[in-house]
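For this view, one protein chain was removed and the others were kept in their places.
== chain A ==
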Amino acid sequence: MTTLVVARLSALEVSRRRAALLLVITLPFWFYLVRRDLSGQSTRALTLGIGWAVSTLTLFVVNASRGVDPRLRLTGASVTGIIAGRLLAMTGVGLLLALGYWTMVAVDQNLPHLWAAGVMMLVSALVAAPVGSLIGAILPRELDGALALLSISSVQMLADPTGLIAKLMPFWSAREVGNYAVDGGSIDLVWRGLAHAGVTWLICVLGTLAIFHWRLRLVRYPEP
């Protein structure tokens, strides 16, 4: 039950950060708008923007809970329950955002594989929540974390997609699926992208859990 309560309250918390929410949600739109004339570039930039937006919102939520988490643990909550609740909420927010922008692209662009564009955005949103969570676990201050996520997104955007550096970045999966969605070609692109997304998701979730298990560990004392 803790997971669902944490998920609901995390979503509520995000919805109340009106200014940050508005700025973060509209950022992918500006990415899209500046190269709207080029379907491929605008859609890829939009997708990366979705990844940055969701990961940054997750970072904010993780950092805002630092004071509460140890007390929740003492009261009886499990680390897995707390982290799962937060990831559930932020994944939900990400999926909604991806769905909204996919609808916009469907109306505004003529892509060879529109469904794959949807997969590209969903993958970006799904991976972004644990990425933001992991960065939040490693970097305790919002500014540090936001800059780290900005660096990751920038490197992902600028690096050669076929090179090793791009593949080591968390949002390479979305780029790979995007190649199929925008340029066509082999369906293997989608499968490779999904596999990369799966591995990235797993690494980030396990990394987040490991760090929080260590940080929120309680000393077990014998009863008197």
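Just so we're on the same page, a residue touches a chain if its C-beta (ideal position, glycine included) is under 8 Å from a C-beta of that chain, and two chains touch if they have at least 3 such contacts; residues count from 1.
Note that contacts and distances are computed from a predicted model.
Missing chain, UniProt protein name: "ATP-binding cassette domain-containing protein", from among "ATP-binding cassette domain-containing protein", "Tetratricopeptide repeat protein", "Anti-anti-sigma factor" or "NADH-quinone oxidoreductase subunit K".
Among A:L72, A:A106 or A:V155, only A:L72 touches the chain left out of the display. Counting over the whole complex, chain A has residues 1-2, 5-6, 9, 12-13, 16-17, 64-68, 70-77, 218-224 touching the chain that is not drawn.
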